[in-house]
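Following: one structure in structure tokens, then a few remarks.
Missing here is one protein chain; the remaining ones are kept as they sit in the complex.
For clarity, chains are labelled A, B and C in written order, and residue numbers in each chain start from 1.
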Amino acid sequence: MEYILSWLIWLPVVGMVAIAFIPREKEDLIKQAAAVTTGVQFFLTLVLWNNFDSQDGSMQFKEWAEWIPSFNISYHLGVDGLSLPMVILTGMLFFIGVFVSWNIKKAVKGYFALFLLLNTGVMGVFLSLDFFLFYIFWEVMLLPMYFLIGMWGGPQREYAAIKFFLYTLFGSVLMLVGILGLYFSCGKTFDILELTRVAPEALGGLMWWGMSAIKVIWVLLFIGFAIKVPVFPFHTWLPLAHVEAPTAISVLLAGILLKLGVYGIIRVNYGLMPDGVYWFSYALALLGLINVIWGGLCALAQTDLKKLVAYSSVNHMGYSLIGMAAIVAAGEANGANIKAAQAGMGGAVFQMFNHGTISAMLFILVGVIYERAHHREIEGFGGLASQMPVYTGITAVAFFAGLGLPGLSGFISEAMCFIGAFPVYKTIVIASTIGILLNAAYFLWAFQRIFFGELNEKYNDLPEINRLELFTVVPLLIITLFFGIYPAPYLDIISSTMDTIIEHVVDMATYASM
Amino acid sequence: MNNLQSLSYFYPELLLTMVILVAIIYDLFIDSSESGKVGWVLVFGLVLVAISIWFQDSSKVTTLFTDAIVLDPFSTFFKLLIILATIFVSIVSLHSGELENYRKGEYFSLLGIITFGLFLMVSSIDLIMVYVSIEIVSIMSFVLAGYLKKNTRSNEAALKYVVYGAFSSGIMLFGLSYIYGLTGSTNFFQIQQTFAASGPESNSAILIAVIMVLAGFGYKISAVPFHFWTPDVYEGAPTTITAYLSIAPKAGALAMMIRFFNQVLADGGAMVGMGSFSSTDIPWPSILSLLAVLTMTVGNVVAIQQNNVKRMLAYSSIAHAGYMLLAMPVMSGESVYAIMVYLVMYLFMNLGAFFVVITVKNRTNGETFDDYKGLGWEMPIVGISMTLFMVSLTGLPPTAGFIGKFYIFASLIQGGSAFYWLVIIGGINSVISLYYYLRVVKVMYFDGERKDSLLFPPRVLSGMLLVTAIPTLVLGIYWVPIAEWIQSSLVFFIQTI
Amino acid sequence: MDQLNNYLFIAAILFSLGVFGVMTRRNGIAVLMGVELILNAANLNFIAFSRFGGMNLDGHIFGLIVIVLAAAEAAVALAIVINIYNNLNTINVDEASMMKE
Partner (left out) sequence: MMEHIFIHYSLFILFLPLVAFVIQIFFGKRLPREGDWVSIGAISITLVLAINMFVQMLLDYDSDFSVEASFVWLDMGAFNIRLGFLVDNITIIMLLVVALISTCTHIFSTQYLKGDIRYSRYFGYLGLFTFSMNGIVLANNLMSMYMFWELVGVSSYLLIGHWFEKDSAANASKKAFLTNRVGDIGFFIGIMLIYSAVGSFAFTDVFDGVASGVIAGTTLTLAGVGLFMGAMGKSSQFPLHIWLPDAMEGPTPVSALMHAATMVAAGVYLSVRIFPILTPDALLVVAYVGGFTAIFAASIAITQTDIKKVLAYSTVSQLGYMILAVGTGVYTAAFFHLLTHAMFKANLFYGSGSVIHSMHHALHEKHDHETDPQDMRNMGGFKDKMPITYWSMLLSTMAIAGVPLFSGFLSKDAILAGTLSFAMHHPEHFLLPLFGFGAALMTAFYMFRMMFLTFHGEPKMPELIDDIHESPKEMTGPIVLLGALSLFIWYTLPYFNPMSTHGWFTDLVVPKDAVVPGNLSANEIEEGAHHAHYLAMYISIAVATLGILLSWATYIKKAVSADQWSARSGFLYNWSLNKYYFDENYDRYIYQPTLRLADKVAWIDWELYDKYFINGFGRLTNWASKITGKFDYDVIDQLLVDGTGRISNLIGRKFKSIQTGKLQNYVLYVAAGVIILMVIQSF
């Protein structure tokens, strides 16, 4: 129990080493090894959840060990209500991912080795409380991703892979500058908790080249995270990467890696620069709006199903951004509207999780049809509903979840985001409600073109979704449904942490004009 | 301290000289087929020298030979670094296919002599010694670059090298002569005093002299715009020598540069850990910043175009010189520290990369990207270690390269917001560099089919790959011992007159 | 003082000629002679400074050392040129240009 977080992080590495020693002919053994590793990890995350005290808004299960004293770098782990759901999601999606990629033919050994390495990177980012450690894990994700896209991906895979890599590296380089700036202007520490304590004062009034240091650092870090989210001007890597990546990797990209961005903004930007939050929140909401509309319109225009789903991610993360911006509602200037702040933040964090499950589901389903028809052209299908009813039903639920239908988890988080941001950013929220119309439009239109109408005789012997695929998608379906009907369990986990963050931002902000 | 007394502190160098002589003589008694043994003599001897240096009480900071050279932890650090590089290169040279048909005796003796020159380089505090050491190293390098007598490319490399080298060291010498004229002394500290005393009217003269001297330094560390010899020489010279040139003389020249700028143009503050201020009004920090930015940008940008991995690495080494130069303008304790850390990391990853090139050339007898097709599948060790080196050269964690960059950037940020733009440019440069470094990886893994039969390079080579690869990875995760060692070596000789 | 300036002037001209020679001669030997000119220009400076600048003998020493090194350098350079000649039957530096972008 004491070192559970370390176990979560390093277990995949153990699995990777194990796989390295399995001769590459024994493919089944390799797959089983990966499955076992991720399975155990998933189980551990559940244990973690079980022992997690949701009333405590602070960090739990902390681990601390000295690492590089000369730079005050330490091996510092911890989990709170913000990261716990993400950790569980990670565990689950990687476990599912193994089965999604069960049919990988090429270089199985390398695939699963990298897969597990990626797992370590993601876990590490969510759990590390030391900025240096955080950054290392952040970067560790890149190389495996590069290989997984570039080697097992679609026709344009190499281009997609390098693009993803360059994009993200650009972001993280700026991030590094920001981190170092923080380090030296906040009493030489990388400890995020420590920084959260000291940074707000330490940065206050600090000026660089006539600009407030807070603004500079905020922007540097924000770009780094925004690229992952992805926020509007930095989003173009996403459709490409998602489309080219193999199904399992698209699932992980959409399901988890995008969340790293939002997570980072809340954990770092919000925690360390409360004044920055007030300065930037309007822009944040605006970017959210742009994401929603832009993503929606792009999705509407797509003819490739996977690309459509990819753009839907852009659109959905927009809601998250809008919700996050609502935190300023808690400020005195906005009438100390705690309700709105809670709704917004809760919605944003809930949206992270829901989009994780829903988009994962969508990508798996796209993979299923691609496996069978060997293409993803929406126009190329038609009438599949009568051919593969089960698949149709599941896809219908997934699509409805995607378009924010009440009774499915997506609706609640989106509604919370809107309700939260509304008191502060009325116009933006009202404008972005158009987004939910666009959601409905592109999902239903695609659904009609794929499943309705006369059956395309080309496909009148298309096999129904099989057990393995069902096994991968049904759990997600159940979660979506459950949280859609009864979100309380999730919100209980996060609410006290959200309060901590909100209070922190409200109390620590100096409200000095920057 | 006078010459005779000095000898008692000079024994590592004396030992090295003996080793060289032994090598030469031993070479006379064996026939060329087994001339490789000389290499082992050198390696063995160098190990002895290393030990002697290690146990030499360098904490007693002192000058030798009437203030010609100094003995201080700083120089000791560099000596050890250089010895390490030399040992690695000599071992690999024994198995490099290029040198197969050549008698290797002189080769190793020359390596030894370069090492000796570098020893002087890193410890010289006198203009005369500066020039002498540079010349020793250069002349030997000319010969080694053209060591493949039958190979016209090698000849061409040598020719370009010698002309370019002689030319730029000549310019440097001319600059030195002016410095001597301006100050009437060749000793760093006296020069510094005179500079500090001299009024603004002589600044322009000093500036010109310094720029001319910079030409010499720049040529040695191949900094833009004095780098033009680098790609051709690197491509033409035997890969082992290329590897050596890419690390050892750079290290020596950097050490010398640090001393020069720190003790001649600044008040040597960095030596005692505090930030130093420029003792003359000439804008050498901004000149250096400009140089650094140019160097890394040109290096990275041009590297993208290359189709020859060796040549690509040549440009990459230019770029890395740029990264190291980045920290020079700050000239604080941290920045020097950062440069030293970077050198250590760079030693492993860069040598490793070149060793891979050698291994591949032994196999496919080529250096272009096409020769790397599908290599990752065919030779897993080479593939994986090359990937590691490339990632490390790009500067991604968790590899040594990242730590190096991390220290450089950190020192810059600490240097104050005046240097932030350097950090940003440096960062963007590493993004650019990713493009061509990953190209190697891409070619190795994405192009070409996976083979069913695995190939393993000769034991020694694989060994050397591991010896360079493991530190590249480990130092990226835990580098405290190195850091502490460097910290302790960050003691300089400063003479206050 | 004037004498010093004369020497410096000569040295400067020598230096310039040397640079010019290096830049324009196509004959390898001539190029190397250009280099020699540069070195000797520097030498001239050193000697002149230490003779007229009322300074210590470092200048002279420097000069002597430079002469020695220049000789060594020249030797190596000539060897290389000869090697080129053996392989390419020319000592024109511009014909040695296989390596380019």
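In the analysis below, a residue touches a chain if its C-beta (ideal position, glycine included) is under 8 Å from a C-beta of that chain, and two chains touch if they have at least 3 such contacts.
These figures come from a predicted structure and were not determined experimentally.
The omitted chain makes contact with just one of the residues A:36, A:300, A:373 or A:462: A:300.
Of the listed positions C:3, C:24 or C:56, the one in contact with the omitted chain in the full complex is C:24. When the missing chain is restored to the complex, the residue among A:17, A:46 or A:437 that touches it is A:437.
One chain is missing from the display, and on chain A it is touched by residues 163, 166-167, 236, 239-240, 294, 297-298, 300-302, 338-340, 342-343, 346, 383, 385-386, 393, 400, 405-407, 411-412, 415-416, 418-420, 422-423, 429-430, 433-434, 436-437, 440-441, 444-445, 448, 451-455, 486-488, 491-492, 495-496, 498-499.
With the whole complex as reference, residues 159-160, 163-164, 167, 178, 181-182, 198, 201-202, 204-205, 208, 225, 228-229, 231-232, 298, 301-305, 432, 435 of chain B touch the missing chain.
Just so we're on the same page, only the chains that are shown with their structure count from here on.
Each chain gets a centre from the mean of its Cα atoms; for chain A and chain C, those two points are 66 Å apart.
Residue positions of chain C in touch with at least two other chains are not found. Multi-chain contact residues, meaning those touching two or more other chains, do not occur anywhere in chain B. For chain B in complex with chain C, the touching residues are 127-128, 131-132, 135, 138-139, 142-143, 146, 149-150, 152-153, 155-160, 162-163, 166-167, 170-171, 173-174, 176-178, 180-181, 184-186, 231-232, 235-236, 302, 305. Against chain A, the residues of chain B that register as touching in their complex are 391, 394, 396-398, 402, 406, 409-410, 413-414, 417, 420, 423-424, 427-428, 430-431, 434-435, 438, 442, 445-446, 450, 478-480, 483-484, 487.
Residues of chain A that touch chain B in their complex: 67-71, 106-107, 135-136, 139-140, 142-143, 146-147, 150-151, 157-158, 162, 165-166, 169-170, 173-174, 176-177, 180-181, 183-184, 208-209.
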